[in-house]
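Only a single protein chain was left out; the remaining protein chains are all shown in position.
Chain naming follows the written order as A and B, and within any one chain the residues start at number 1.
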Amino acid sequence: MARTRTIALTAGFLGLIFAPPVGQAIVELREGERPVIAELFAGAPAEAHLRQLEKSLDEASSLGSHLRPWYQVLKHRLTGDLGHKALRGREGWLFYQPDVKYLLEPYFRGQGPLPEGDPVAVIRDFKEQLASRGIDLLVVPVPGKPSVLPDRVSAALERTSEVNGNTRRFLSELREAGVETVDLQAAFRSRREAAGDDGALYLRTDTHWTGEGAVLAARRLAERVRRYSWYEGAAGERRYRTREASVMRRGDIVTMSGVPSAIETIPEELVRCRQVVDADGGLYRDLPESPVLLLGDSFSRIYQSDEPRAAGLIANLAYELQLPLASIVNDGGASTLVRQQLARRTQLLEGKRLVIWAFVERDVRFGLQGWKPVALWPEEPQPHDPTPAPGSPKLASP
Amino acid sequence: MRPIALCLVALALAAPARAESAEELALTAELVEIPSELPPDDLYDYAYVMKYRVQGGAQGGQTLLVAHYKPRQPREKIEKAMRDRVGGKLKRFRTGDLHRLVLRRDLEKVFDGAVVDEYFAADRKTPRYWCKQVDPA
Partner (left out) sequence: MVFTSHIFLFYFLPAVILGYYVLPQRWRNGFLTLVSYVFYGWWKPWFVTLMLASTLIDYLAVRVMAAPGASPRRRKLALLASLVSNLGLLGVFKYAMFAQGNALALSEALGLGSFPVLEITLPIGISFYTFQTMSYSIDVYRGEATPVRRFGDFACFVALFPQLVAGPIVRFQTLANQLRERAHSFERFASGVALFSLGFGKKILLANPVGELADAAFAADHPGALAAWFGIVAYAFQIYFDFSGYSDMAIGLGRMFGFEFPKNFDSPYHSQSITEFWRRWHISLSTWLRDYLYLPLGGNRLGPRRTYVNLALVMLLGGLWHGAHWQFVVWGAYHGLLLGAERALGKSSAYRGLPKPLRIALTFVLVLISWVPFRANTLTEAGHYLGAMFGLREAGAPAALLMAQLLSAHSLLIMAICTGVVAMRTQSWDFVEAISRNEPGVRAWARLAVAPAVLLTAVAAMFTQAFNPFLYFQF
């Protein structure tokens, strides 16, 4: 190697590896902070401490924050790639990878230990706790976008292709465990077959449903709720009416990709919603004393507390039932966190006849914090200790 | 008359302050535990409960459980919609660091989203505070 080239390569390499840590320390000191690398000496060299240090270095890295978007844009420009969380479908449709992963992987129960907890056992336990207070439970897995729009993921799939055998099996096991369920998938598929196109049920670049999807889910749910014997007495006079509302929404799949060029170029979507108002024209509001409590996730939050407000699943279910609801909505936390939230506010269950628990189907596998049992009234003996699935570890009691 | 009027004015002015102090408290505490890996926050909004030990004052040595909104992000980068509820200059949460905290007692009223609370199973009684502002001490 010619000496000049040798020196150039060596100098370039040394510059590349020496400049970032020195520059990072200078930036941190100028901002009045202790350099992150100094954490190395802040504790005993235990594994947890070292992993935390590595994570802190990654997160704090100025070089990383400059290079990351550059590389993301390069990949996006070259191949349209939006990172490992987004899957490009056909005709501009974007899908959330965990939604697809949930459909692809084998059914999770009966495959061995379930380190994240067994949802069937946990749901049965929850149902029995509620039943001890005379409250019914209705479980509603919300289909993810690729379950309803498989043909928008791949041209090899038909509109009618059955891709979510996992949820069908989950619903069937819940029913075997004595848990009442509502199958939204069937309703959504019927709509697609009738509409002939995508049925306008899901947003093109977002993980969630459209306003219309929320209304359809509310109708399907209301059909079941009306069959409860207490419903007639609870409904009373007609209190709500609807009006059209619309909102521009930037797809969360685009936003979470974090790719600047995608955020700049993929347009916002116009969403038409059915907004629910009361007799005075005021937007629908929850009533904590309602006989119905809905526990939900972001599918219950969208258009409800988000713009245009009072146009999501909750308001539309209230409209269909002509009955105000109580609700606890916990983005991404509908597997465990929403029940923890309820356990902190058990007074909300006073006078309740029904709890509707809606969560997106992928959370059966990937819910934030997994599926932990939650005792609603810990001071009382529990009606049932959730039995783990065959081969799964014993669930700890709270 | 004049001193009485002044007292009345002072009381009137002080009333909101009293109401605020009933909901909020300011203190300095050491972050003693981040009980697990912080969950990803790209898709979900959430708050995460961490353990503190109060430094100095009447509450010195007391343990507090404090919910921080999206703790992976520097406080100054929290989205606009949450700015009235989350603030401060802290960039990273590291155990062992001292923080100046402004806390709210009414977590459920301030934030109705997901609260990731690893202490839930073992301890429901200790109150959870919402962190309104956190700065390096």
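General observations
Convention: contacts are C-beta pairs under 8 Å (C-beta built on N, C-alpha and C of every residue); 3 or more make two chains touch, one makes a residue touch a chain.
Not measured: the values here are computed from a predicted model.
The chain not shown here is in contact, across the full complex, with A.
In the complete complex, the hidden chain is touched by one of A:P98, A:P119, A:P146 or A:G251, namely A:P146. Think of the hidden chain as still there; on chain A it touches residues 1-3, 5-10, 12-14, 16-18, 20-21, 24, 37, 45-47, 50, 53-54, 57-58, 61, 63-64, 67-68, 70-72, 74-75, 78-81, 83-84, 87-89, 97, 100-101, 103-107, 146, 150, 153-154, 156-157, 161-163, 165.
We take it that only the chains that are shown with their structure count from here on.
Contacts from chain B toward chain A in the complex involve residues 39, 42-46, 72, 91-92, 94-96, 108, 112-117, 120-122, 124, 136.
Those residues of chain A lying in contact with chain B across their complex are 31-33, 36, 39, 42-43, 52, 56, 59-60, 85, 96, 207, 252, 255-256, 258, 298, 305, 328-333, 337-338, 340-341, 343-345, 368-369, 372, 374, 378, 396, 398.
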